[in-house]
Each structure stands twice: as structure tokens, then as C-alpha cells.
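The other protein chains are all here in position, but one chain of the complex has been omitted.
Let's turn to chain A:
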Amino acid sequence: MNVPIRRLGLVAAAMFCALLVSTTIIQFFQARSLDDRPGNRRTLLASYSKERGSILVGGTAVAVSKPTNDDLKWLRTYPQGSLYATATGYYSFTYGSSGVERAYDSFLSGNSDKLFYRHIIDVLTGKPAQGASVQLTLNAKAQEVATKALGNQRGAVVALDPQTGAILALVTSPTYDPNPLASHNLVAAQNAYTQLLNDPAQPLVDRAINGNLYPPGSTFKLIVSAAALSSGKYTPSTLVPGPAELRLPGTDNYLPNDFHNACGPDDKVSFIKALQISCNTAYASVGMALGQDAVRSMAQKFGFGQPLSIPMSVTPSVFPATLNLPQLAQSSIGQFDVRASPMQMAMVSAAIANGGKEMTPYLVSSVRDTNLDVIQSTSPKVFSNPISSQVASELTTMMESVVTGGTGTNAAIPGVQVAGKTGTAQHGSGENADVWFTGFAPATNPKVAVAVIVENGGTVGQDATGGIIAAPIAKQVMEAVLGQ
């Protein structure tokens, strides 16, 4: 019987070999992909087992981990509630993370390869591992003022430092409180999330960078102006057609001015005046005269259709691909299918403010380890050079006239030269206009560029215009940054 016993031994050896192979496959070859599976509680628990780094605005932590007694050792809290939710995002056991919490997770959690050598020392000294902290570019005052100014209205505010691209304010309204989502009480977190998801006002949507985009209305006239001035055929004093209404070529439709009058005597108007009073007929005809390629290419240079992440991804703004003349006329005043994000319009103002050099917007200025050593810092980068400094300076003059004596007087700050442009965008019959303001200050040495959108007329409703609703908000934000 010894021969079959030996063979049985071979069978047993084969079975054990199979087990050695299967365990090796799982624990060596598949370990990484198993860890990365969505919903892997162990990976989540591991991420809660050490102190997550803070997210800072100025010297204040706006997202910080606090020790708890439950089995998730650290609770993520947001001391200022919803104020910075647009930037920080949330960090939830059940729903994952968003915003900077997500984009900088490897640093905050301390898993980044860049922290590896620092952690070796922690392991040797027995110090518990801790994540790195992330410093935001936000200006606390501007963020507070913008949030307060928007109030209950739906909309968004973006403020940029035109010289660097640093984001000074990033506000969307309504927003949400990330605290309940981070709760370790899973039922409470679930209830909070479901409520946010089912809210018709869509508080989880960041209207500043990736809402459904808005028709930019008259703020788009800045881009048409840039194209016109860059073409060499126009100067601020050039006389352009400005009738009360313009017959769209090949149709019986008329494109009117908002104020139902001609923009100037003999249906003519200077280019600077056309921007100052937001003359639709002038811009429609200038746009048609320039041709769609010139307008589209200028829009693209400013960033339309281009990918961008701040580090959250910004939905690219849209200028339609092919247009007939009537469509081009409407597109030139920011209507038809033109769509822009508040971030994009803030970038347009910032580029004009910065002498034609458009900087890439960024939200994180630096990452520091627990010893406060800087691990990574963001250096300003040029996004594009859409216009010459000459054109930028001409545009600045035109925008200043909007605030000193045009549609944007509500944005005026005593003692400061402010440049701006209003927008009042129709977006369907029966709906009130979405109103805009974008601009920068001080005009000579710009410190802040801003874009404000208020959906559906805000608190004023039917009679709302960019000058009435959006300009005062922009004014307050600019004042906050300038320290007025």
C-alpha cells in the first residue's frame, strides 16, 4: 500500500501548492487593487487611524481632525460650517470625499510618496503618523463678505488675484455644511446626504466652477471688445452702428437694445460708449463684422473650451462651433448657446487687469508637514496671453467708464478706480434674467478681479439687472480684499 500512499502525498502536496499560489495571488499581486476597491472599509478605517492634516485659510484651520472615542479614531470637523465647503469639500466615511479633501488626499492622509522619508523617522521614533496640512489661497474676509452678500440668492462669486491667479474667494450659494457628512453616525450622515441630494436648490453643485454654466450675457462683450481691439480695426473712439434695434440678416427678427433706444445720435455710437451703456446692437454688428472665427478664437484664448483644475476640475465654458450670422449676432452679446462659468469670467477680468497676461487660477498655496516644513508650494503659472498690454489698457479704460458713468455704477468704491462690466442674461421665457458683474480694482494697480452671478434675478426678480443685483456684491468683495 506504500505506493498509493506516496501518490496520495503528491496529491496533498499539489493541494497545498494550490493554496500557496492562491494566497500569494491575493496578498501580493492583487493586494493593491483590493485596497483600492470602492467601499473597502479597511482602507477607510486605516485612513481614519491617523490624524488627517488640516486645511488652513490664513492661520485658521477650516478643516481639522479631532480625536474621538469610537472605532474611527479621528473625526473630521469643519469649524466654520458651510463657509468654506466650496473649497474644502467634505470627507465622509460613507460618501468618500470632494474638493481639496479629495484632490489633496494623499498629502492630508499622509500617504503621499513625498512624505515617505519623513514617516520613516516617525516610525523609528514611535511617533504616530500624521498627515500634512494644506494652505488655501482664500482671503477669509472676502470669502465671508461674498457669502453674506449673496445671502439666500442662488449664485456664485469668484475672486482672483490677477497678478498670480490665487483664488481669493470661492463661493457658491446655496451651499452645505460638511460636518454632518463627516459624522461617524452613519445614519445621520446618510440622512444629511440624502437631504442634500434631494434638495431642488442643489446645494452640492459648485456653481462657481461646475454648475450648469450660465449664458454670460453682456459680460461676453469684453471678449468681443478684446477681439475687436486686437484686430486693429477698432479703437475705443471708433464709431460703430448703434440703432435701437438691429434686423438680423436673412430673417425678419430684430435684436433690440435693453433700453429700446438708439445708442447715439444718427444710430452711431463710439465703441467705448457702446460698452459703457451695454449697447446690444453695436456689439451684434461688431461681432458680425469681425466674423465668428475671430470671436471664437478670442474666447478660446481666454479659456473657453479649455480644461482647467484648481485642483477641482472646472467645467470648460462653451462658445458654439458653427454659427450663421443671426446666431453670431446673438452670441456676440453672450446669448444663444454661449455658456460660461463664473470662474471663466473672473479669469477674463483678471487677464485684462494683468496687462493681458492670464494667470492659472489655483486654490492651494502650499503643503506643509507636521514640522511646518514646506513640502510643495504652488508657483503662479501663465495660463495664456489672450491680448496685448495695449489692448488690455484700452479695455481697462472702457471698463472704468462702465463703473464711473455706465451700467455698473453700483460697483464704484470711493477713492478707488474700479473697472467692470455688467451682464443681464435672458435664459428662457418666463424666467427672470441671470445677472452678472465682473471687474477688477484698483484699475491702475489691480489687486483683485471678481465675477458674480446671481441666478434668476435674485431677490429683485423681474426687474433685476447686473448693475442692480450683482455689482453691489462685487463691490463689497473688492472692498474686502482691498481692506476698505
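Note that in this section contacts are C-beta pairs under 8 Å (C-beta built on N, C-alpha and C of every residue); 3 or more make two chains touch, one makes a residue touch a chain; residues count from 1.
One rule holds in what follows: contacts and distances are computed from a predicted model.
Chemist: For the chain that is missing from this picture, which UniProt protein name fits: "Fumarate hydratase", "Type I-E CRISPR-associated protein Cas7/Cse4/CasC", "NADH-ubiquinone oxidoreductase subunit 4L" or "Cell elongation-specific peptidoglycan biosynthesis regulator RodA"?
Modeler: "Cell elongation-specific peptidoglycan biosynthesis regulator RodA"
Chemist: In the whole complex, not just what's shown, which of A:Asp71, A:Asp113 or A:Asp252 touches the removed chain?
Modeler: Once the missing chain is taken into account, the touching residue is A:Asp71.
Chemist: Can you say which of A:Phe16, A:Phe116 or A:Phe259 touches the chain missing from this structure?
Modeler: Of the candidates A:Phe16, A:Phe116 or A:Phe259, A:Phe16 is in touch with the missing chain.
Chemist: Contact with the hidden chain only, please: which chain A residues?
Modeler: These residues of chain A touch the chain that is not shown: 1-9, 11-13, 15-16, 18-20, 22-28, 30-35, 37, 40-43, 45-46, 71.
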